[in-house]
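Before anything else, here's the structure in question.
In this view, the complex is presented without one of its protein chains, the others remaining in place.
Here the chain labels run A, B and C in written order, and each chain numbers its own residues starting at 1.
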């Protein structure tokens, strides 16, 4: 059993990591830290874990983490990770970071998108962007994996095949993302108060969202390094879990549906957590978070708009799973040489 | 009191018309027809009207409509209106049609988008497209007003100002619409079954939606007749009422936020049902259907994406109000010379 | 135009009062106070009122209220009203209080249920309990009306007819209430955070709720003064507005459905805001908040359980309308001699 720690275990991503790791057959959680809830039973914050564990939250302590753990998941707010992670790495631990602090390769992107200078820019080239569909081989050897932003990974997985295939006008890509309330974290506020948040279709970040940087970084690499511009918009919708990313790409040449099938199929061949969803029958003919919530699947689909010369590229994920804790465990499995889907086989609940 | 009839009064749009007209101080409902529910109490289908009216649904009859009514609202499925409306007009009645049958000016658009040839193409030039913000003067004189599609009017009102101002790349407009379940009508099906429909973010029509035709028709006129291409996508979200339209327009020249304010303000000056929503404070800083549901308002807002050279144009409406029954009553008020907001002053419920 | 003030206008009840009073043809809002939002535009807190009013919140000031207003609605938290109201009354104003501070007639009930001693017990006998269905005549003359608790009025209106008719075992009454999140007010907390509150069926107060005191007080009076014991349970459900109260009464003698119809019909004869709902057809055969939300109606229905010798007494209201602001305006209409339904005729939105 590999000894793992979870830093920031009282947030929603932390809770989801605990849920997955508690049932994982090859790891043991030896630390679950929370500044706010240290000493409190885990199940009082994550009531689904009542009866599953009697663990309490630990006070965060670098020394204790280093002593107890072989691998640490860091689920702290942006800016905190960049201080903690280097010290964990120095102590020889492997780290899976779920913050934004090690996702971007270009140090200049941090002041631009996040408003601060990165304190350890040299680590940016060492960290591996934790999307197995793009970097599986590098993840195997990585000491530090930076899990992608939840909306970023959805946008990337929808648009990567056509961008790589060179059929999209990469100067005018659009990613239109709808997300549930768990994406805003566990801290109450007026805008997340049930009476205010229920029933919204709220364009909370129609432009300027930080995940834009990740999407452009990855699509640029896939496109062969040319200029890539992504117009990104984020909307909050009336669910708790789930993301639907609708990518729009204007086509640079005529393609058929058969071409698109070939492009997507070859890109995602044998991927354990990608399902191509473009069906003629049934209620779920295209990706919809309703069919993935609770699972680590990313459903990917597409539609051809001949009228407007456009490809609609769709992906659906559970933001706490494939968008955070699930992809983190998938990365761990790869790093530790386990089956990639170990502890991640549960399909969605349906209907729910 | 003007005597009005509602054909197709048992659907959701019909029910909303009844709700508005029953409280309207200047009209009297003399006919409310329903093929399916003829003879049944209205309040058994529209339970909100219990205690408000003891009216029963009438069997649809051209003769009785003509005899009893001065003005008729036609809320029947597409294809039915085009048969009924000409006969109502011949009999001298004024008609407000809520179907798609008289919205498009070019007869060739019907086979293209709807799959049938229009039986009365000459009426297409006589009918007025029922968006008061664009055609108020023509509506005053109209015998036949064709109310817009709910998603179309939302898309048009968001994008009209920048298109008219000539700042948008009109070849690559995008309209991304999210809509509640009442937009699908009252007929049950597997895809609208609560257990299946609850919690979805379903891209039910990512391309090829018929409302594209209306949006392009109107934006083309506003643009001065040049080529206009709209990439339209429709998504179903977990609410009953409401539409958020997110329009994306790549800018053809540099504009500032101040320019955008000027463009939108001048376009919508003195409009009684347009609210410009772009605020620095509060939970609702931009349009959100949550703030309009139950009202006839269309909230319009915008954001400038300097990174991607894009304007995000937003509008929020209640699909049964400004998207159907509300705009129909607004049109009626204009046609009959009443105050435009008569019977339409109720703001949204909030929170709800 | 009667000059009215609203104290505590930034809460959900306050916002609903503003919505109703702004459209009321016979009153003018001259003060809308809020400690937290003084100086802020009303529409930033109540976004539905954007475009309806440019009013700003006033700082609460007794002097200014007294100078400006003829009648004041007090929508402050429990404990605040009892200090403010006596001073408003002394200054000759009429007061409609929406807190619990003047609802209970027996001063000893305050320490028992609320944990404090009432500072002005003599006013308890002067204040009229603001349920027009029970106290219409007294309200006409009242200087001070104490509006009922939202769950209390629902429970009372469901159970009043059988209790008055003497057919219920009044020692073993049960009131089982389900309520939406707006009932918890506008202040954010972990338990009302959307991600935590969405989808719950939460027995948040299975016993000991303060509204028990009001229900027992009123049912005791209706029963002729005998002992009345109400077992009250409150549950939070996944809606924003609305209450369904399910009352259970064991029958003391055999009754038929016809008897029950007679009992309910005679009790509520000619009541403008009570609808008896017990239908054989349609989706809403019995009371459901879905059919009243946005209106001032209280739908009342019943079912006879012959197997268990029980009457199920049901009522549905909008907690912010008939449960708070709507009944307050209804009381105002009665106090000021207006038509009782003035400004309150809007039915529910349906579907919504």
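The rule is short, and it goes like this: a residue touches a chain if its C-beta (ideal position, glycine included) is under 8 Å from a C-beta of that chain, and two chains touch if they have at least 3 such contacts.
Quantities reported herein were computed from a predicted structural model and do not represent experimental measurements.
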Residue in contact with the excluded chain [from A:197, A:241, A:307 or A:322]: A:241
Selected from A:47, A:77, A:111 or A:226 as touching the chain missing from the view: A:47
Chain not shown: contacting residue from C:221, C:304 or C:342: C:304
Missing-partner contacts on chain C, residue numbers: 172, 174, 176, 178, 190-191, 195-196, 198-204, 206-208, 212, 229-233, 235, 237-239, 242-244, 246, 248, 250, 283-284, 286-290, 293, 301, 303-310, 312, 314, 316, 351-352
Residue ranges of chain A at the interface with the undisplayed chain: 12, 15, 19, 23, 40, 43-52, 182, 240-241, 275, 277, 279, 281-284, 288, 290-295, 297, 299, 345-352
Positions on chain B contacted by the hidden chain, ascending: 12, 180-182, 184, 186-190, 192-199, 240
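The criterion applied here is as follows: only the chains that are shown with their structure count from here on.
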Gap in Å, rounded to a whole number, between the CA centres of chain C and chain A: 46
Of all residues in chain B, the ones touching two or more other chains: 283-284, 288, 290, 293, 351-352
